[in-house]
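Take a look at this one; I'll ask things after.
A single protein chain has been omitted from the complex, and every remaining protein chain is retained in its original position.
Read from first to last, the chains carry the letters A, B and C; within each, the first residue is number 1.
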């Protein structure tokens, strides 16, 4: 199939309505799979001489025809973008069409190769960035949504930084971006950060970079993990540009806390005083009631610390954000009461937020300890909140 | 393995001397292969249920550990360049270490993915191009070598064009480039083309683009075929920029002609008058004698036409340049006596050159006919030379 | 005075409060003037030999010391911007300090030289333009103000164009910009233009470019006329890019019409039926009453045509916008009833707008006729409205 035909497939796909898309993916599933006979023969050959080329031929034989098709599409102008959009469509269909996971595995296999970090370019985003890119960032912001251009401009002022990864074939489409606040010491409230008046110059005493939002931009790249690289490269950039910034941490949501409590109570794993506490907070959320006694605050923080530190799934923390940062080599630094008082923040975690700490001298070692030994690093402050 | 370690491997490799490199590749061969036990289990699983994921797992299991290692190296700064250089080193070792073909297959597999045409950028090269790029092109020119900057400048004048593909991770390294002369009608002599005095403006009656040189730049990308895409995109560019240019053709060497004659005579396949003719031309080459009778000229051209049209290897033309252009969808247009009178030209093909014709309206169809039916398209002029 | 001192002056000026600025300009007036004695001597010398160098020396002698000071300031980083801001401040002081006109004449003399068209760069503005530039354009739009980013984006859509001049020393500051709508035939209502829904693609039948807004951006460059060059170069650009666009015209305000009527009535120059008509329209404006009979519409249009064509100041049209376009070589094409129904439009000209026509084949000739013979070119439609 030449580039002309690839372009034709691409154009045709763009025109397809929703139902036709399902038909298209089913066609890919059924007609563009591997050749069983060829695989069978390659297995035989491999088994008779399990070395020198036979494994390669077996590897090749188990590659589906879809993969070659996707490669061809990628060659056409805008091909990469088309494939990213194609996968975004496909992901929506997986739940009801689990067999299409096979198709997804193939397309994702290629994307892992094409969107590897070596091909991505870090771009600093500021008020000099072209408007159409800024407009996209506003739409893609997934953590703390933006209210129009004024809000965006504040997030690009002298005491803020924003960085995005771009791929060479998609120059007008950010892949992932992170927002950073430069301040004195750790931030403990995201509303404070966001509502702080715009500063014309960077505070010369700013010593901490707070990563307060990191958003994937392309649904079609789901699972292609680039956040790790983005955070680390941004840390490098900031250290080079601003030697006074010596502490790097996040101000992060705890998205799974309240639903974890609910389930644990329902399943009888949390009972007694803790159960009462959990129930009262869940009820407060419903009643939109925010009066909390000091003791309750201490107790719920402790319960939240337990959630982050002890609640596990496949040996790793249940909380997805915790999992992400701990795997990157961060430690849990501190829980912050009333860190996010938005309705989303209250609903997810009764407003509690957490700082993860990126201690550069220990990041590699902690990453290894987490990945290999499932060890969670915590700092003194958090360990007190846990006790 | 993190990016830090990848950088370390990269640095270490750069320091290795010749012998150590062989050791390094042997290590890759022995210790970074696939896991036989894992493959065995994946085969079993596949055989018991040859669908839904099991083929994927088999595919994954037959992927070597080297592949993951190369992916990690690619992430480090300058990683792609390092891998290209690594493969250039590896290729030199293959002849004496055929087992390393396994390692090469893996690295090449990744390069096929990373250097796909969708990621390459076409750049027009002219006298405004940065000097370090021009210097590299001079060194990489493989077909008609350049004698310094004056020669280069002539090849970038108003009646010439030059285009190169670049990869986003190797901004200072051209991948492949092509040189084009714009003239009235087909060119029949490369010396005439190269020695024509520099023109300040393009002849308004120029109607033909002659592709007279196409050179791969990176030994480490051997076998990653991009010339096809380069020629086609350059044709598009020229059509857009210069509507008067309506004919696209090459002026190409015939690298295998004289050695083919020698072998055919030696093996008794060419005898009689033809054999005498061949011998006399081979002798002329040795004596550096260039007097040729008109009849001999006609006869040797006919023999050359037979070589291009009839001499085959695996059903395709024996001549590698013919194979390349015919597969791209070109036709054989015309043989040119005294087309390349350099010693290289005389040695390869007694000075004969050939024009391949890219007729845009038929290129796809001819490509299909060649690939599927092994059909060679020829034009009237060539068919007369063949008779 | 070296560059260091120039920088110091620049910094010092930036710090000055309002009153101090007046003192600064007074100092320039008093202490940085010309040297009377030197002028006297140069006059003597010139009078004794009115050629060869003496006129130059007289020219030099009558140059003020301010001019040299401004030149030095211009050399400092951001010097040009400082001078532009300085003159913006100065202009505000002229009315109450007419002697400072001398200072202004000097600074303006230099700006005429520095902001000559040869040094300006035309830049197309679109949604890919950096946000900080777009933000400035929104603020500088003087004719039809913009309501935020959505409004701006609409003015940069596929059926619109926007171009600005930039000066090499002020890369973040547009000097002047023009907004263009591409449509079928002449536009007759600016509200229609502005409220037309955003189009994704340019109407292939669009044949007319309407210049509907042209705004100077720098108060400090008042009187440095660049609009003429901007319009002409934009016409060239559009002709090159869009061969289907063959008609170039404006949709312009008539800022002086209603105040001219008021004065003419007050001074007894307009009486009788015309006077009644004028009074009734002036009253309508006050009452915010827009019901107009067909006959009244015809009559007020005729009066407006007389204003544009006959009302003069120093032999040229009284209306400043008319003067600008006619001097550029345009003709008056047509008056449009209810062309601008905004309160500003009603107040200035009872909502009437006018199209000036740039007929490229006649623009030079009309320009000469206007400048030398004070001739006003009009098209057939307007001549009917005038009768």
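One rule holds for everything that comes next: contacts are C-beta pairs under 8 Å (C-beta built on N, C-alpha and C of every residue); 3 or more make two chains touch, one makes a residue touch a chain.
Just so it is clear, the structure is predicted and the values come from calculations on it, not from any experiment.
As a test of the contact rule: which chains in view would the missing one touch?
For the complete complex, the undisplayed chain touches B, C.
Which is it among C:79, C:174, C:278 or C:317 that touches the chain not included here?
Looking across C:79, C:174, C:278 or C:317, the contact with the absent chain belongs to C:79.
Check the options C:20, C:59, C:128 or C:313 and report the residue that touches the missing chain.
From the options C:20, C:59, C:128 or C:313, the contact with the absent chain belongs to C:59.
Among C:47, C:147, C:343 or C:383, single out the residue that touches the unshown chain.
Once the missing chain is taken into account, the touching residue is C:47.
On chain B, where is the contact patch with the chain that was removed from view?
These residues of chain B touch the chain that is not shown: 127-132, 134-135, 148-149, 153.
Tell me which stretches of chain C touch the chain missing from the display.
2-4, 33-34, 36, 39, 43, 46-47, 50, 52-53, 55-56, 58-59, 62-64, 71, 74-76, 79-80, 99, 101-102, 105, 110, 113-114, 116-119, 121, 168-169, 229, 232, 364, 367
Everything that follows uses one rule, which is that only the chains that are shown with their structure count from here on.
Could you run down the chains that neighbour chain A and chain C together?
For chain A paired with chain C, there are no chains in contact with each.
Cα centroid separation between chain A and chain C, in whole Å?
About 52 Å separates the centre of chain A from that of chain C.
What's the distance between the Cα centroids of chain B and chain C, rounded to whole Å?
Inter-chain centre distance comes to 60 Å.
When you check chain C against every other chain, which residues touch at least two of them?
If we look for residues of chain C contacting two or more partner chains, we find none.
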